[in-house]
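The complex appears here without one of its protein chains, the remainder shown in place.
Let's look at chain A:
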Amino acid sequence: MKPERSLIDFEKIVMNSPDVFGTIDEDGFILYVSEACRNVLGYEREELEGRNFAEFLHSDDLASTHQAIQEALKSGTKASLENRYIHRQGHAVPMHWMGVWSEGDGFLYCVGRDVTEQKALQNRLEEREQRYKALFDNSPEIVFVENREGLVTETNLRFLKAFGKSEEQVIGSPVSCFLSPDTAALNTRYLEQALLGNPTRFDLELELEGEVRIYDTSKHPIIVRNEVVGAHTVVTDITPLVESYETIQRQAKRLNTILESITDAFCTIDRDWKYTYVNSEFEQLTHFKRENVLGKSLFALYPSEGNPEFFRNYRQAMETGNPVHFDAYSPEHGKWFDVKVFPSKEGLSVYFSDITDKVKAQQEVKRLSLVASTTTNGVVIMGMDRRIEWVNEGFTEMTGFHLEESVGKRPIELLGHAQTDISTLASVNEKMNSGQPAAFEVLNKTKTGKDLWLSIKENPIFGEDGSLVNIVSVQTDITNLKRYQQELEVLSLVASKTTHGVVITGADGLTEWVNEGFTRLTGYSPSEMAGNKPGALLQGPETDEETIVFMREMLLKAVPFNTNIINYKKTGEKVWFSMDITPVCGDSGQVVRFIAIQKDITERKKIQQELEKLSLVASKTNNSVLIADRGWRIEWVNEGFTKLTGYTLPEATGKTPSKLLHHHSKGNKAFEVLKEKLLKGESISFEELIQKKTGEEAWVSVDITAILDEKEEPSRFIEVHTDITLLKEKELDLSRLTMDLYRQNNDLQQFTYIVSHNLRAPVANALGLANMLTRIDKRADMFDKSLANLQESIVRLDTVMKDMNTILSIRDSKGNLETEQVSIKLVIQQVVSSLSTSLKDCGGVVTDNLAEELCVSANKAYLYSIFYNLLSNAIKYRSEERTLAVSIKCFSSSDKGMLLSFADNGLGFDLQKARESVFKLYKRFHTDKKGRGIGLYLVRTHLEAIGGHVEVTSQVGTGTKFLIYLPKV
């Protein structure tokens, strides 16, 4: 028992305890607080004692604290609570309180501990758990935990989403509920493994969210105290991974196919010089089997001393990392290879192909070149594409092109001449391609542009496989040969092929050579002529002495000349020759020989003479004759021509007939049509109108004959004119007469029609009425009416008869009318005055611009009738809407006649409908006005009787205008 000591100890404990000790009364006022309050809350004891604890409490904790204290008061038991006090510096201090109510003291004893650190620790723990939870829940992988019974105890959100289930549906169920039978079985098998403590991993094909994908699934056993309590499963979508893998595999396969199908042999060698891949072409070329090669070292297959070229290049590629390309001979295979080596990180990729044939061919060419270089001929070796691979010195000497500038070019590019015969080359090419040698000659040009004729022989050279490899061309310069040949050809062409005779004489005039033409022309053979003077054999009695003298002089002067001469054939037949004689001079300038070319112009001479005779005849004929040269220039005209046209021979000579005789016409159509015929040598005839020198015109019948020369081409034209003017005029008269007859016949037909209609109309009426009257009671109204109508019918009949009389009298009067000079103005004044009453009634006005002295030579009565009818028509068919105005104007007046217009502003008529019959008898264009339809007919017939005519224009509602032509003569 040591109460005091324990008391002292207690006080010390309280004083030094980090916990706050205190007492408060039942109202909450602090009676005592231990020193610890300074540390915990930052207040001194004195500052707290006597104050209510609630003042220092966090306002959120007031209610809970009060409640806890009240419970402690009531129950008298220990109470414990947590709340927060506000530190003097303002921050909240979480505290854990233990308190007990002492009934005796009436205090509440309490101990408070600052739990800031514990609180912080706890928060951190909670946060961590939340974080893990979130990680678990939000993991993109599907995660779930199964217990030993295979039931799901935990899943994440991804799981629920993937299977489309809620947590309640999943927890406590086996996973197999959500899987297809196959996958469920798989899962179960691996779960068993995991429950035995072995982590497992496997691929799972799941159809989730409507899509079959591949999932990498791992199951880990959950071990608690050395005992497996369940398995933790993570399911990861690895579909993209799987797909990429498959793609890679596919591509590898494709690459393999490519490598197998390429025509080159191919292999890969790794950095340890071991074969890692060979294709089938490799097997074929090397005769190594794939399985014997792969994994083997290069050195095992090929001893390095035998193939130094290969190994040197391989090493170089491997060391430098740069591709290498080389040709080399492999003694193992007895073949030349073209090798391409591509280094990479993995090692080397090697492509190679067999070029043995090519190399051999090249070697062959080289050997050939060696031979060719020693010949003086040009030798060219070309590839099958005709590109030059080699030329020898002979070629260079001939063409000027050196080996270096020739290689790679085609011969035609170097030597091509504008006149090179391409077709020859094409046929040579054909031969080459079919394997035959070819020989040809071709015109080329040298480097300096000189013509170079080459004779070329080409031989194809074949490779071992029989294909064309090279062309060897051997060329010989034949330029000089060709030149001679051409000259020869020209010469022989001139001399022997010509139809003309050629004679070559020496300077002494003795014949050295004659051609076939000469023999043909003269009948003398070369042997007969040799050594003789041509003249001595050919000239005869009719040969013109003057010509012989002229020739002798010209030969002495040694200048070229031409002359025409009569010679005699061997048969004695006389011929005309045109001679062209040319002296040929030697180097020193003196004449060495003469060349004479003779043309037979006998025919031409004959024609000429005939023409002369013809002219003689022609000059005496009455017809007009002209002779024109081939260019249609007049050479000669006879007196008849001068008589007909007025042009004399000097005036006409040198002019063309068309210009002379057709000043105004543009070419003669009749002639153009027949021209072809004329040029063929036929005579042509046509008629044409020519103009004489006086300007008068004349109709002539023309006959043209062409005279053809030896080439069947016209050399002259003979044109004969016969004056047919009178005939032509009669012809025209006749056609005029026909026209007249035609018109009169037409008139007659019309007249018949008129008689049929208009004369018979009143007759028919009268007939009908007269008949009817016999059937009607004389006392009836009808009788009187009919009688009146009968009377009218007869009056009408009379009128028509009178019209006929008028018309017939006009027709009869034609040609024997009494004419006098009549003033138009006076006639019109008479007409106006006779119609003055009607004019006054309608207020019509007539105006004119005519001069009183304007006269025509005509029948006055007719003229009166014309204007009377026009004016009375104007009055009758005036418009009620306006005052009648008639205007008469003279448009133009000449010696021959005058043009008048007669215009009104009346009703007008439809010209379109009436055009045909305006001026016809008994034609009418108004139904509402009375009239016989004779007025305009009379206007026309009267006008025509005096040689005039009339036209009309009209518009309904505007008026009518007549144009009247009156002749003065």
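Heads up, the rule we're going with is that contacts are C-beta pairs under 8 Å (C-beta built on N, C-alpha and C of every residue); 3 or more make two chains touch, one makes a residue touch a chain; residues count from 1.
Throughout what follows, contacts and distances are computed from a predicted model.
J.: Given the options "Peptide/nickel transport system ATP-binding protein", "Protein RecA", "Response regulator" or "Cytochrome c oxidase subunit 1", say which is the protein name UniProt records for the missing chain.
T.: From the listed options "Peptide/nickel transport system ATP-binding protein", "Protein RecA", "Response regulator" or "Cytochrome c oxidase subunit 1", the omitted chain resolves to "Response regulator".
J.: Among A:R760, A:K860, A:K876 or A:K889, which residue is in contact with the omitted chain in the full complex?
T.: Looking across A:R760, A:K860, A:K876 or A:K889, the contact with the absent chain belongs to A:R760.
J.: By the contact criterion defined above, which parts of chain A meet the unshown chain? Give residue numbers in ascending order.
T.: Missing-chain contacts on chain A: residues 752-753, 756-758, 760-765, 767-769, 771-772, 775-776, 782, 785-786, 789, 792-793, 796, 913, 922-927, 933.
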